[in-house]
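Apart from one protein chain that is not included, each protein chain of the complex appears where it belongs.
Read from first to last, the chains carry the letters A, B and C; within each, the first residue is number 1.
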Amino acid sequence: MHNIVKLVAQRMALGLLVLFIVSLIIAAGVDALPGDLCQEMQGQSATAETLEACRKEIGLDKALPLRYADWLGGILKGDFGVSLANGRQISELIGSRLGNTFFLAGLAAIISVPLALALGILAALYRNGIYDRGVNVVTLSSISFPEFFIAYILILWLSVNWGWFPSLSNVGGDTPLAERAYKSLLPALTLTLVVVAHMMRMTRASIINLLASPYIEMASLKGMTKSRIILKHALPNAWAPIVNVVVLNLAYLIVGVVVVEVVFVYPGLGELMVDSVRKRDIPVVQACASIFAATYIILNMTADILSIVTNPRLLHPK
Amino acid sequence: MSEIDRLKKQLASGKITRREFVSRMAAMGAAVAAPGAMFSAPAMAQPKKGGHFKVGVGAGSTTDSLDPSTFLDSYMQTVGNAVYSYLAVVDYDGNAVGDLAESIEPSPDAKMWTCKLRSGVEFHNGKSVTPEDVIASYRYHMSEESQSAAKSLLKAVTDIKADGNAVTFVLSEGNADFPYIMTDYHLGIMPSKDGAVEDPTSGIGSGGYMVENFDPGVKTLLKRNPNWYDENTAHFDSIESLAIKDVAARTNALTTGEIYAMDRCDLKTVHLLKRNKNITVHQSTGTQHYSMPMHTTTGPFDDNNVRMALKYGIDREAIVKTILRGYGQVGNDHPIGPSQKFYNADLPQRAYDPDKSKYYLKQAGLDSLKVDLSAADAAFAGAVDTAVLFKEHAAKSGIEVNVIREPDDGYWSNVWLKKPFCMCYWGGRPTADWMFTIAYAANADWNDAYWKHDRFNELLVAARAELDEDKRRTMYYEMQEIVSNEGGTIVPMYASYVSATSDWVGTPEKLAANWDWDGNRAFVRWWMA
Amino acid sequence: MSDQDNITAQTADAVAPPPPRKRGVRDALRALAKAPLSAKFGLVVIVFYVFVAVFAPVLTPFGESEIVAAEYELWGTEVEHTDAEGRTQTVTLMFGTDNLGRDMLTRLLYGARNTIGIAFVTTCIAFLLGGVGGILAATVGGWTDQILSRIVDILMAIPALIFALLLLTIFGTSVLSLVLVIAVLDSTRVFRLARAVSLNVVVMDFVEAARLRGEGLSWITLREILPNIMPPLVAEFGLRFCFVFLTIASLSFLGLGLQPPTADWGSMVRDNATLITYGDITPLLPAGAIALLTVGVNFVVDWFLHKTSGLRDEQ
Partner (left out) sequence: MSSDGGKGDLLLTMRGLRIEGQSDEEWHEIVKGVDLDLHRGEVLGLIGESGAGKSTIGLAAMGFARPGCRISAGEIVFDGVDLMKASESTKRKLRGVRIAYVAQSAAASFNPAHRLIDQFSEGPVEHGVSGRAEAESDARELYGKLLLPDPDRIGYRYPHQVSGGQLQRAMTAMAMACRPDLIIFDEPTTALDVTTQIEVLATIKNIVEEFDTAAIYITHDLAVVAQMADRIKVLRFGETVEEADTATMMTSPQQEYTKTLWAVRSFKKEPIPAKSKEPLVSVKNVTAAYGAVPVLHDVSFDIYRGKTVAVVGESGSGKSTTARVITGLLPPREGQVLVNGEPLPGDYRHRTKAQLRHAQMIYQMADTAVNPKQRIREIIGRPVSFYLGLSGRRLEERIRELLSLIELEPDKFIDRFPGELSGGQKQRICIARALAAEPEFIICDEVTSALDQIVAEGILRLLDRLQRELDLAYMFITHDLATVRAISDEVVVMLKGRIVEQGPREEMFTPPHHEYTDLLLSSVPEMDPHWLDDLMERRRRDGMMASTSTS
C-alpha cells in the first residue's frame, strides 16, 4: 500500500500545479476574449455610459492580475466568490448543478460501463463472428452520429411516439430520487450510446491482445472453458487499459455533456460554464473549469490507482 | 366607431369588466394624442381562473437576475411583466394605456406628464405602492452608476415630482410619446426605502404574480398574487417558466404535453407542427425587423449609390419565403412596420432589381463590387442563411458578397457596431420616434450605420414635440422616405413572432405584436382552457 | 515467420526463410483479395468517398451553393437547369432540396469534399504535433518528457469545448484557425498514444545501438522509432479522422463552424436536425454519410492492425 500513498501524494501535488496553471490559462483566455462581462450582459442595448458604470461596479476596471490574485486569495480561503453577472454566491450557483452533473454522469456510467464490458467480453469470446461484427457496426455508427442527433432520435421514439419518457429532464433540487432517475434516463441513454463504443472496443481489444499470451494457452491446456479463460484469465490482466478508457469516458460524461444538457434542458454544470464564458463571468468560469480540471485529474489518478490495485505485480512488490 | 363607443359595447357584451372599462377610459384621456387608426381588439373567450401554466421560453441565461435593469431577453421580460407592474402597458391596439397609473396627463407642450396612481395597490411584501416608490424605481435607472438600458430612454427626464397620489415627470423637451416609455419592461416599480430602491434583485414587485423560486437559466416558479387588483388578468394559480434554448427540445416538450406554450417555433418545421391537431400556431407581425447596417462613414458604404445598389440587389420576397417560411413581411429599408401608426404606405415597396442595382453601381463609378458581410445566427435565427441568399442574389448584379461567419459568442460586442456590414435585428419599438431616436438619430448610441442626415434629424426633434396628429404623420412619412432612400441600413424583412400553444391553454385570438409572448404579457393575459 | 514451434524469439537457420517479398501493386492486390469481407467493404467505401470528394464538381450539374429550386422540395423532384453554356436540361433532384432550395445531393457531394479534406488536414496536423511531441517525450525522457506531459495534462484538463470556444473566439473562425484548434485539441490524445507506444520501442536494443553509434535525435526518432510505431498510429488516425467531423458538428452547435456556404456534413446534420423530430429522415443523409465512412475506415484499420500485429486468431 505504501507506494499507493506515495503515488496519491505525488499526483495530488502535480494535480494542484495543473489546476493552478489551468486557472491561469482560463483567466487569461476569458480575459483575452473580445468584449467583457458588461458588454455581454447589456448586449445590443449597451451604451458607453452604462458600460462604464457596470465595469466600475464589478471591478473590471482593475487589471487582470489583480483580479486573479483576489480570486486566488478567496479560493485559498475556501470562498469561490460571487458571480459578477448576478451577484449570487458561486458555491450556491454551482452546488445543485454539480450534483445534477454527477448524477447524470453516474447514471450514464451505471448503464454504459457494465454494458460496454459485457458487449466487449462477448465480442472477444465470439470474435470475428456475426455477433462481433454486428456490435462493431452498431457501436461505430452510434459514435459517428453527433450527440444532439442521437438525442433527437431517442426523443422521437421513446418520448414523442411511445411516450415512455419525458423529453425534458428539468430536475430540481427537491426532485425525489426515483423521479430524478426516470427523468434523467433519456439523457443518460444518449450519453451511453456516445461512450459505449469506445469502452467496448477497448475491452474487446485488450482481451484479444492477451489471448496470445502463454498463460492463456496454459489455461486452455488445463482444460478450462472458453468463457472461463476470457473471464478469469484474460480479463483480470486487461483491466489497466480498460480502466483507462473507462475513466477517460467518465471524465467526458462529467465534462463534455453541454450539448446533451442543452437538448434535454438538464440543469448541469456544462451549460453554466458555456453561459458564463459567453457572458465573460470569469469567477464562475474559473470555478467550473477548476471543478472540471479537478475531476479530470482525480479520475486519472483513480485510473492509475486502479491499475495498481488490479495488478498484483504493482500491488505486491517482491 | 369611436374608441369610447367600442369600449362601451365591449362592456355591455361582457367582454371587459366595468373596472377595465374605467381604467381604459382613464387611459384614453392620456392618449388624447393617440392615433385615429385603430384596429379592433381581439375577441376573447371567457377566461377561466386557476391552473398551473407551464411554458418553455427560448431564451434565458444562467447569468439572469430579477433586477429589472438587467432584463435582456424575452425570458426575463415575461417574468418581469408578471412580477412587476408598470405605470403603463401597451394594449392590443398598440396604445400605451395606464396600468399602475390610473391616468396619464400631458402638459400642452408635452414637457410635463402627470400620472395619478391607482390607490390601494400593494407590493408582494404587503407594502403599499406610493409615488416615492415610483420615483425611486425610475431614479434607479437614471442614476450615475446605473447600468440600465432604460437609462438612455430617460435621458430627457430632468425631474420627477410627487404630488399627493400623483407623480409628475418633467422633460427637457417635449415628447408626445412619453407614455410609451413608461411601458418599457425595465421600468417595473419596486419598493423603496428612504428614497432608494430597497433591493432591486429581491423580485418583489406589485405585479400579478409573486416569485416563489427563481433559478436563473433554468426555471422560474410564480404564484398568483392574492392581492392583485385586476380581476381580468392573472388567471393562473401558478406558472412554471422553463428556459429551453434548444428549439427541438421546446417543440418536443410541447408535443408531449410537458409545456403548454412555446415561443420561437422552428420555422423549418412549423408546417409539420401545424399538423398536430392539439396545437395552435400563433403569428403576429409587429415591429421586429431584421436589418443589415452599413457603416456610412467607411468606404464603399459612404457612397449612397453603393448602398442603393445593395438595397436593389437583395430579393426580399425570396428571403421572406425561404428564411421566414412566409412568417413575416418584406421590409422597405426603414424600421417602421406596416402595423405601426405612422407607417408610410404610400412609399413604393423596393423590389429585387439587378438592373437598377447595376445602374447605381455605375453611378458610383464601379463595374463590380466586393463587400464583406459579417453574419452569425446570434443576430437572428437564419442570419447566416440570409447572408448566403443575399450573396446569391447580389451576384446577379455583379456584386460579390463575401459572407464571414462570426462566432455567436460576443456577436453584439465584437461585430455589431464594429464591422462595416453585418447582420442585425431590432425587436422594434412601439413608436416611430422611439425607433428613430435610438438607432437613426445622429450620434445615437445604437446608430449602427453611423448615419447622419440633417433634414432627418431636424424632423425627428420637431415631430417628437408635435401634438398635432396630421403634422406628425407628414413628418414621419418624410422621415421614412429619407431613411429608405438615403439611409445606411438594408431592412429586408419584418419577422413575425411565431409561437405555439397547446389546447390546455386559452389565448386571445390575435396576440399583441409589439413583443413576443403576447406583448410580453402572456402570463397575465392567458388562462387555462 | 512460418515457425509455429517456439513462442519465444527463437528461430533457426534450419528454417528456410521465406523468399523476399515483392512489395508491388500485384502483391497489394493479392493481399486485398485475401482480405476479409469487412475490410473489402471498408476499402470500397473509402475509395468511393475519395472518388466523390475529388470529382464532386463533375458529378453534379449544380454549384456548391447554387439555389436550384424552392426550399424543401421532395425527393425526386425534377427541375430545369441551365448550365454555363446555356444548355437547358431536366435534372432530377434525387434527395430534394435543403432549407434554402439548394440541391441536397450536391451539398452532400461537396460536403464530402470539404469535410474529408478538412478532416484529413486537421488529423495530419494533430498527428504531426502529437506524434512528434510523444516520440520526443519518450525518446529524450527526463525534463522534456515531464514538461511535455504536463502541458498535455493541462490541455486535457481544460474542457475541450470551452477551450475551442476560447481559441476560436480569440482567433476567429477561419478555416485555418478551425483546423489548427481542432488539431491542437486532438494532438493531446495522439501525444499520449505516441508516447506510450514509443516507450515500448525506445527500450529496444536497436535504439540503444543507434544511440551508442552517436546518432542524433532526428535519426533516432524518424528512422528508428517512427517506422515501428506506425501501426497503432495509423489505427488511431482512422478514428481521429472520423471524430473531426463530430467536433465540427459540435462546434457548429456553438456557432463556430465552417464559413458558409461551405457544405460540411456536421453542419448539415445540425441544420436539418429538427426535421428528425417529425420523422423526416433528411438529416440521416449526412449523418449516415459520416457513419458509413467511420465504419468503413475502422474496418480497414482493424484489418490493417490484424495484419501488422501478427496476432493469429483461431480458424
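Quick note on the criterion: contacts are C-beta pairs under 8 Å (C-beta built on N, C-alpha and C of every residue); 3 or more make two chains touch, one makes a residue touch a chain.
On a predicted model such as this, the values are computed, not experimentally measured, just so you know.
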- Note on the structure: The chain left out of view makes contact with A, C
- Could I get the residues of chain C that touch the absent chain, sorted low to high? 1-15, 17-18, 20-21, 31, 34, 204-206, 208-209, 211-215, 223-224, 227-228, 312-315
- Touching residues on chain A - with respect to the absent chain: 211-215, 217-225, 228, 232-233, 236-237, 310-313, 316, 318
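Everything below uses one rule, namely that only the chains that are shown with their structure count from here on.
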- Item | Per-chain Cα centre nearest the global Cα centre, belonging to chain | A
- Query: So which one's got more C-beta contacts, B-C or A-B?
  - Reply: A-B
- Task: Return the distance between the CA-based centres of chain A and chain C, expressed in whole Å.
- Result: 24
- Roughly how far is chain B from chain C, going centre to centre by Cα mean, in whole Å? 48
- What parts of chain C, by residue number, touch at least two of the other chains? 165, 169, 254, 273-274, 277
- So chain A residues touching two or more other chains come to 33-34, 148, 152, 155, 160, 262, 277
- Item | Contacting residues of chain A [partner chain B, same complex] | 33-36, 38-51, 53-54, 56-57, 83, 85-88, 93, 148, 152, 155, 159-160, 163, 166-168, 170, 172, 262-265, 267, 271-272, 275-279, 281, 284
- Message: Help me check something: in the complex, which residues belonging to chain B touch chain C?
- Response: 247-248, 251-252, 266, 268-269, 272-273, 321-322, 325, 375-378, 384-385, 387-389, 391-392, 403-410
- Using the touch rule from the top, collect the residues of chain C that touch chain B in their complex. 65-67, 71-72, 99-101, 165, 168-169, 172-173, 254-261, 272-275, 277-278, 280
